[in-house]
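One structure, pasted below without further comment.
Missing here is one protein chain; the remaining ones are kept as they sit in the complex.
Order as written gives the chain letters A and B; numbering starts at 1 within each chain.
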Amino acid sequence: MVEGDASPLSLLTLLVLVGVLAYAAAAGSALLHARAAGTAPVAALAVPARESARLLVQRRRTVPGADALLWRLGGALLPVAAALAALVVPLGSTAVSDLSVGVVWFNAMEVLAWCAVWLLGWGANSVWGLVGGYRFLIQGLSYELPHMFALITAALGAGSLRVGDIVAAQEGVWFAVLMPAAFAVYLVSALAMAFWGPFDAPVGRDLAGGASAEPTGVDRLVLLAGRYMLLAVVAAMAVPLFLGGGAGPILPAWAWSLFKTALVLGLLVWIGHRVPTVRMDRFTEVGWMVLLPLSLLQALVVSVLVLAR
Amino acid sequence: MAETVVFVVCALGAVASGVAVFVVDSMARATFALLASFLFAAVPLLLLGLSYLGVLVVLMMVMEMMVMVVFMIMYMMNPAGLMPMSMVHNKAGALTVAAVTFAVLAAGVLLVPWPAREGSPPGDPTLQLAEAIMGPHMLVMMLVGMVLFATMVASVVLSTPRGRYDRYGDDLRRPRPDDPIRGGVGR
Partner (left out) sequence: MDVTGWLLARARPCAFVVTAVGGTGARVAVERELRERGWRQAAAPGEADLLVVCGPEDAELADAVERVWEQMPGPRARVRVAGGDGAAPLLDSARGHLLDVDRQRRQAAERDARARERAQRSDGDGHGNAGHGRDESPGDGGAQGGGDGKSEGGGDDHGDADGGHGQGDGHGNGGGDGAGQDDGHGHGSGDGDSDDGHGHGHDHGGMSMPGGIPMADRGPDRDGLRLDRLHVHLGPALADWPAGLRLRLTLQGDVVQEAEAEIVGGTAVASAFWDVPGPAADLDSAQRFLAVAGWSAAAEAGRRWRDALLAEPGPGEPTRRGVLRWLRRVRRSRVLRWSTDGLGRIGGSAPDPLRGDVTDRWARLLDGVEAAVGAPGVSDAAGRDRPASDSRAQAAEAALDLLPSLVTGRELAAVRLTVASLDPDAEALRAHVPGRSHG
């Protein structure tokens, strides 16, 4: 994991990879859905492409009283946030930019999703959107602190905020083993961050789509793409933080990174289909009374370990 | 050169979006104009090599403004909030204060004889900065942090109309609290 032993990952490669993973997540989701519906699962592989085709020809909509500027900004912000967060995620041993504060950068960029979803909901001038946007904020306030402590715990274990150093620190034992609670909290918050799976209340069907109820056509395509990209990126970040990055036998490091990312992403998509939506008035208490103390305790244990080492 | 361009763009952007806060006529737009101003202000920190502080400003400002959004707009249910409303009060006074403050700060920038750099910048400027600011006062700083935190908790407790006697009964013996909305931990 020495820095500079390979040329940095090009931005284009990164975006293509994130795009492919996002498509795979969407296709996997469609596949699980087709299986539940009892229809041919193979056809599901083309579903994201067909949905994109539909949204490309759909007309954009204007809503009276909408704050069009903020509304469109919200939709566009989501894929941008995902792409920016991806900059520090290493593929094998190289990242587009292995910042010295990579973990904080990642955190700052994914928090932009808060803005994105709220703007989407608010700007559309619709009750559903508004309620959806606020649901995402309360969700954010419930998952963000435990999430930050999970990130900090991984950084603490390595003694560095640089993602490359965190990977290097896991040469002996993966952080998923060393700090299982932090890993679990990270996975929960990953779902919540991408408002996926049990945490999809902000775009829930009970709100007629919530924050995503009003965007149509290209706006909707960008929103959906951004959401899957965000899911892919948070899944990819779990690999360097907790799963040893590109470490593994035989295969090259980048292949291991991709393989592990695909596994985590598959797990997240599968959980999303296995668990009903968690209501925020129930989850908020769990976030603050269970996850937060848990992640704090985990951080304490890891600090003691680091000091004793 | 590139740094200068970035700095100028961000400086102008910060001022422009700062002005926008008072020009726009919607709460939501004002909030996000303010956020944009803060984000522009974070970039010069990055240019100074204080990457931790710069990124932290981005992170904290985004979260802070989103919490602001909750409080600023919570009381208004008109979605899109385009009910036009002025963002300024006491126009003359505010303008005077702002202009004077700006003049004082700008004069400070231009008039203070800044020292020339001696030696090379340290490897970790964030650490150096932190030690320079609070090195000998770390204990005080931590205490202040605790006091601030305690104040926040206390003010929330005091402002909550329902106390533990409402929730657990006069003798605090109720097994489950009597809450209007049940929480998620089964209490």
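Keep in mind that, in the parts below, contacts are C-beta pairs under 8 Å (C-beta built on N, C-alpha and C of every residue); 3 or more make two chains touch, one makes a residue touch a chain.
Only a predicted model underlies this, so the values are computations on that prediction, with no experimental measurement involved.
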Touching the absent chain when the full complex is considered, from A:V63, A:M148 or A:M229
A:V63
I'm checking contacts with the chain that's been left out. Which of A:V127, A:A255 or A:M289 qualifies?
A:V127
Quickly run down the residues of subunit A that touch the omitted chain.
32-34, 36-40, 43-44, 47, 49-51, 53-54, 56-66, 125-128, 131, 134-135, 198, 200-201, 204-209, 212-217, 220, 273-282
Where subunit B meets the left-out chain, the residues are 25, 27, 74-89, 161, 180-182, 184
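Quick note on the criterion: only the chains that are shown with their structure count from here on.
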Inter-chain centre distance, subunit A versus subunit B - centres from mean C-alpha coordinates, in Å
25
Show which residues of subunit B lie in contact with subunit A when the two form their complex.
26, 28-29, 32, 35, 51-52, 55-56, 58-59, 62-63, 65-67, 69-70, 73, 77, 79-82, 181-185
Hey, which residues of subunit A end up touching subunit B in the complex?
65-67, 69-70, 73, 99-101, 104-105, 107-108, 111-112, 114-115, 118-119, 122-127, 129-130, 134, 137, 140-141, 144, 161, 281-286, 289-290
